[in-house]
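With one protein chain withheld, the remaining protein chains of the complex are depicted in position.
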Amino acid sequence: MTIAYGLAVPRTSESSGGIDTTDLRPGLGDPVHDSQRFFRKLLSAMAQPGRPVELPGAPEGPVPLDPATAAAALTLLDLDAPLWIDWIADTPQLRAYLKFHCGCPIVERSQTAAFGLITDPEHMPRLALFAQGSDQYPDRAASLLLQVPSLEGGPAVTLSGPGIRDSAVFAPDGLPDWFWNDWRLNAGQFPLGVDVFFTCGDRVVGLPRSILAEG
Amino acid sequence: MTRAAPQSESVVEAGYNFAYLDEQTKRMIRRCILKAVAVPGYQVPFGGREMPLPYGWGTGGMQVTASIIGRADTLKVIDQGADDTTNAVNIRRFFARTAEVPTTEATAEASIVQTRHRVPEDPLAEGQIIVYQVPQPEPLRALEPREVECRKMHAYKEYGLMQVSLYEDIARFGEIATSYSYPVMVNDRYLMSPTPIPKFDNPKMDDCPALQLFGAGREKRIYAVPPYTRVKSLDFDDHPFAIQQWEEDCALCGAEETFLDEVILDDKGGKMYVCSDSHFCERRRAEGHRGRLSEGAAKAYAAAVGADVEEA
Partner (left out) sequence: MYVAVKGGEQAILNSHKLIAEERRGDTAVPELSLAQIKEQMQLAVDRVMTEGSLYDRDLAALAIKQAQGDLMEAIFLLRAYRTTLARFGESLPIETAGMALRRRISAAYKDLPGGQVLGPSYDYTHRLLDFALAAEEGVGAPEAESAESGIEAAIPRVTDILNHEGLIEEEIALDDAAPVGDLTREPLRFPAERDLRLQNLARGDEGFLLALGYSTQRGYGRNHPFAGEIRLGEVAVEFVPEELGFAIEIGEITVTECQMINQFAGSAERPPQFTRGYGLSFGHCERKTMAMALVDRALRARELDESIEYPAQDEEFVLYHSDNVEASGFVQHLKLPHYVDFQSELQLIRSLRKRHAQDRREAAE
């Protein structure tokens, strides 16, 4: 008999038994290597903000997720990553998909989530409504998966900061009109603040809190 | 130059996961890496795992590498700048066994470089990742042993203690008496330990096109410097930061601006200097560069340390 003490809290109480798996979309074809590949893309997006990164082979998730959004969710979420989802995305199919493939707890209050999944950016909560981290632990801030109708064609901002050689232009479409003003506040309280992955189709753009957006 | 992973030693089939760590641990570390990139220079605490190598051998760097590495990668591992030191060999072998990735000694061919104590002489390029092994991530630790206090200093950007300590050096010795682990400010916000690299390598961190990741296993911290980020070595207007310089050149390849190892030749003070970056030196010799050491002596030395010397 092997008993390891100091075990983790069992957080798997919602077993797959309670999930309606009819119509469940498949997850990653090769979980070990697909998630590694997607993670590297996400890492490169976060390390080189404003630069669109393609996620070839991103899976078709349930409506309304774009493949890049589904890939990011499957790559990053698990039991230890509480997720908040916006009302459009919050369908039984999507809940079942995330529960089954990631097992992440879905929380009601955006402030308590490690990740936020937003598919209707126009009606998204203000950035300050997500966890901002604390002075001593700025890492305890939320990451947002923000799915937009397009990564181009919206009002353009000029990005600068770590990861950007000189400056980069970024013009995602479909954001609420307060967004870039909120972003200024977000970047202004660095090292606190949220970090964002903008997703659309099979592409992702990273925007960490360290980046200034002028526009 | 790139070597395929030896199939015979692979343990991927033997029940261990790809790159040793389980997927949940990798995800935890990956989330920490993303936060580390978002807050350059800030040390993210992570649930470090016990690795099958001892703490101090590079378990932090190995966990970072294990969490990012994939089949498409080519790995270079160096220790003291050299690919062939026992610890570098051992870590390279670990990833060849657990992740079956090709390995290389050529800096330019590597997509991931894991290092202890050096930054390669060849400039790193966009898209590459360098993973530093970190014995002590806290730059303030020598001045303040308490984690609780150091954390407050970082939170409020109170780095006066470090400035005072450096200034005391100048008052006492006429210069800053720190030759490695020379503290840096990242993006003008966080004081960061560059790890025990010689201060000679500090400038390579500044505005570097590659992503720099740092893993401290025993202390359970991960931090990062994104590409093109300002990394400034602390100094004073009247005592600007300066790197080490040698009066000699590399005895093997004649390089004038590399970090040199001192090699003791006898017990009468005889010595020579050779590049610490073994691959860089080898490549230069292959290109026909020669140092002051006679052909025969260079060969004898190279044979003694097992380095390849191309026939001229």
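Letters A and B mark the chains as written, and numbering starts fresh at 1 in each.
One rule holds in what follows: a contact is a pair of C-beta atoms (placed from the backbone, for glycine too) under 8 Å apart; a residue touches a chain by one contact, two chains touch by 3 or more.
Here the structure is a predicted model, which means the values were calculated and not measured.
J.: Could you list which residues of subunit B touch the chain missing from the display?
T.: Within subunit B, the residues that touch the unshown chain are 16, 22, 45-52, 54-57, 59, 79-82, 84-90, 93, 116-118, 135, 145-148, 173-175, 177, 179-181, 196-200, 218, 220-221, 244, 259-263, 276, 278, 304-308.
One rule holds in what follows: only the chains that are shown with their structure count from here on.
J.: How many angstrom lie between the CA centroids of subunit A and subunit B, rounded to a whole number?
T.: 31
J.: In the complex formed with subunit B, which residues of subunit A make contact?
T.: 31-33, 35-37, 39-40, 42-44, 46-48, 75-76, 78-81, 114, 135-139, 141, 143, 161-165, 190-191, 195, 208-210
J.: Mind listing the subunit B positions that touch subunit A in their complex?
T.: Checking each residue of subunit B against subunit A gives 17-18, 23-24, 26-28, 30-40, 42, 44-45, 67-72, 127, 151-152, 154-156, 187, 189-190, 211, 224-230.
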